[in-house]
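Removed: one protein chain of the complex. Kept in place: all other protein chains.
Every chain is named by a letter (A and B) in the order it is written, and numbering of its residues begins at 1.
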Amino acid sequence: MITRRTMFGALAGTTLLTVPGLLRAFEFPSEPMTIQIWWHEFGPLTAYMNELIAAYQGLHPNIRIESVVVSSGDLNQKLTVALATGTGPHIIDNDASFFGLYYSKGLLDPLNLDVFGTADYQGIQDLYTPGGLDAATFDGKVYALPFQANSMSLFINNKEFAAAGLDPVADAPKTWEDMIALGPKLKITEGSRTVQKAFDFPYHSPRWELQLFQPLVEQFGGRLLAEDGVTVAANSEAAVKALTLWRDVTRVTGDPRTTMNVSSAPNQDFLDGRTAMWTTGPWATPQIHASAIGEDFTVVSYPQLDPQNPRTILYGFMWAVNSSKPDAEKAVAWDFIRFMLSKPEEWIAKVGFLQPLKGVAETEVAKNFPFFAVHMKDIETGSWYVRSEFTNEISQAIGRAIERTVYDDVDPQASLDQAQSEIERAIR
Amino acid sequence: MPSDVSAPVSNGKPGRLRRLIAARAEGEALRKGNLLVLAVLLLVAVVALLPFYWMLSSSLRMPDQMFANPVQWIPNPINWASYPEAWGAQNFGRYFFNSSVVAVLITLGNLLFCSLAAYSLTKFRFRGRHLSFMLILSTMMLPLEITMVPLFLIVNSFGWTNSYQGLVVPFLVEGFGVFLMRQYMLSIPTDVIEAARIDGASELRIFWMIVMPLCKPALVALAIFTFREAWDLYIWPLVIITDDALRTLPLGISLFMSGYGTAWDQVMAIAVLGTLPMALLFFFLQRAFIQGIAGTGLK
Partner (left out) sequence: MSPVSSSRSARPGPASSGPKTPGRRPWLTPGSKQTAFAWAILLPALLILAIFRFLPMLEAFYLSFTDYDLISPPRWVGLQNFIDLTQDPLFLKSVQVSLIYVSCSVIPVIPLSLGLAILFNRALLARNFLRSAIFMPVVMPAVVMAVVWTFMYQQDGVMNTILGWVGIDPVPWLRSSSTALWSVIMIGIWRAVPYYMVIFLAGLQAIPRDYYDAAKIDGAGSWATFRYITLPLLKPTMLLVVVMNVIVAMKVFAVPMIMTGGGPGDATRVLPLFIYQTAFEFFDMGKASAMSVVMFAILMAFAFIQVRLFTRKEEQ
């Protein structure tokens, strides 16, 4: 186990996000300029962003960065209204799955190649892990850059495993079958109260529900969104099997009635020791360190149907530039994005955010980050969260289908048939 | 009181006698039902106050005992630190100030404009009066959530995003306020106003010196309703305010809750502080409200 101090101490000064051997064709403006950026409230993110802004303004005294912190629950609505009325910020921060919608509405400025000193988009894509920019690429052009890429891995509370006579490494579930077998050993009830859950799926937001449902469907050999990016198969055989499994796992391991998770604190049950196992991303690490669990936890890969053919999820947050701003300001906005992303190790150490860049895994900070290899492996086997103009409609319809089956015991096939017809209605 | 009733009847005037008899009858009913009524009201009061007690006690409870089983009713030890921690985490002083400015201005605007409009609609007969009232009334039926985007476009075209004007001006008149004032003004005797006219008072003076004082209970009620609504405004400031210096309290609380959702003690501490000004204000206004009704010449 490493301490936070060694993590910070190990910071290297290298910048990975520069294309070697190419001179930047971008001439930095000298006139005063104000660049606005909004981001979603997350303590460590805000702290580091303020540092970056101060550093950038020091570097370019003629530039003023105006920042607004928006609560994550309000960000999407606020951004939508602002973008639609031309009052949005220069730099857009949002969940990667929204960018398909933004792109289809012409709100995004394509990445400024001059600023990044590269001749074509391939030059940028080459810096990232294979598929790392899939969510940001539209018709061959890159429109956004991720500052946080996550998979969902399985976090284990060591103490609660030990209390059940289990070893968090040797007895960690590799398959859903293992998970169901572990349920009775780790779930503790007192009368009708569940005191400790073995594991639970998330129910606090449809986005999270889809985040866990999508890889399950893929493990059963299905696909929610077809290659064409439009057709959705929410009630395929694989999806029905996935929902059935979801329900069966929940019955043995979890208790959806007993949860303190909310959109703003999705890991709360795990942090409070209310559940022995929980799926979340590497960004949760600083939170867990600050909780009563401290460093007494283990991370293993997301459970599989067939561990030989692992399927996981890839999701994250990205930055893009608002297409409605003047060209000179857009160029500076891209330059600021380049600047912010240029120290991936600091992002890992200070915020717990991984960028899907090549070479990150080899840095000292990454090597010292708890269970980095596990997170990286799950990221590499992940496919991006459903990216469609209708992501919201799809996630909400599937979220409701899951809740119908889990809460009201509706047959998975019937429940997903209803979701499918809701989605088709929305897309039409 | 019983000794009064037993006093010789012939000593009192007939009206006084009747009052005394009535008072005695009421006194008896009071005694019989008193205990039961008290018990019922006490129970209701407990239901009304429980969330307040729970909010307060949770703000003072140690975080690790937040969900202790059995429930910890009285915090032990008392966690005073939650208050300074929560207060210091954000610019809450500023948010309080903004909410106060916005709520006071909106309240004053409604008191004035709604009364003027209601007076016009109640006591004057002119073409278009009925249509005007129906139009004003219809604005009550369309929640802000629906008209928000067109409204935002209009306010934005005035350059009022990120400004007090944007927060205040669209709410200076509410259809409900006009409706409420009209309901009350209907029972104001027209003769009183006519008499003042005959005495040569100007129309504006009649409104200000005669009608407004008669409307005091309605005005206090309208002030309570409007202030509360203004203090509660959430979606609108969310849309038009991006500047931290102009954020109102509900925005600050919601931002705080999403950022510090794990620290229930601090969230509850901010909830207590966010409720306190309204609680104090309404405590005093409620007394004025009751007194205003008792002292009015409306009977």
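Note that a residue touches a chain if its C-beta (ideal position, glycine included) is under 8 Å from a C-beta of that chain, and two chains touch if they have at least 3 such contacts.
This structure is a prediction, so every number in the text was calculated from the model and none was measured.
Touching the chain that is not shown, out of B:A86, B:V102 or B:L180: B:L180 (per the contact rule at the top). Of the options B:L60, B:C114 or B:C215, the residue whose C-beta touches the omitted chain is B:C114.
For subunit B, the residues touching the chain absent from view are 14-16, 18-19, 21-22, 25-26, 29-30, 34, 37-38, 40-42, 44-45, 47-52, 54-55, 58, 67, 69-71, 113-114, 116-117, 119-126, 129, 132, 135-143, 145-151, 154-155, 169-173, 175-176, 178-180, 183, 186-191, 193-194, 197, 203-204, 207, 217, 221, 224, 228, 231-232, 234-235, 249-250, 253-254, 257, 264, 267-268, 271, 274-275, 278-279, 281-283, 286-287, 289-290, 293-294, 296, 298-299. Residues of subunit A that touch the chain left out of the display are 76-77, 80-81, 83-85, 101, 105-107, 191-194, 203, 205, 255-260, 262-263, 390, 392-393, 396, 399-400, 403-404, 407-408, 422, 425-426.
In this section, only the chains that are shown with their structure count from here on.
If you average the CA atoms of subunit A and of subunit B, the two centres end up 43 Å from each other. Subunit B meets subunit A in the complex at residues 64, 67, 69, 148-149, 152-153, 156, 161, 238-239, 242-244, 254-255, 257-262. The touching residues of subunit A, counted against subunit B in their complex, run 38, 41-43, 46, 68-74, 77-78, 81-82, 84-85, 87, 195, 260, 262-265, 268, 271-272, 287, 291-292.
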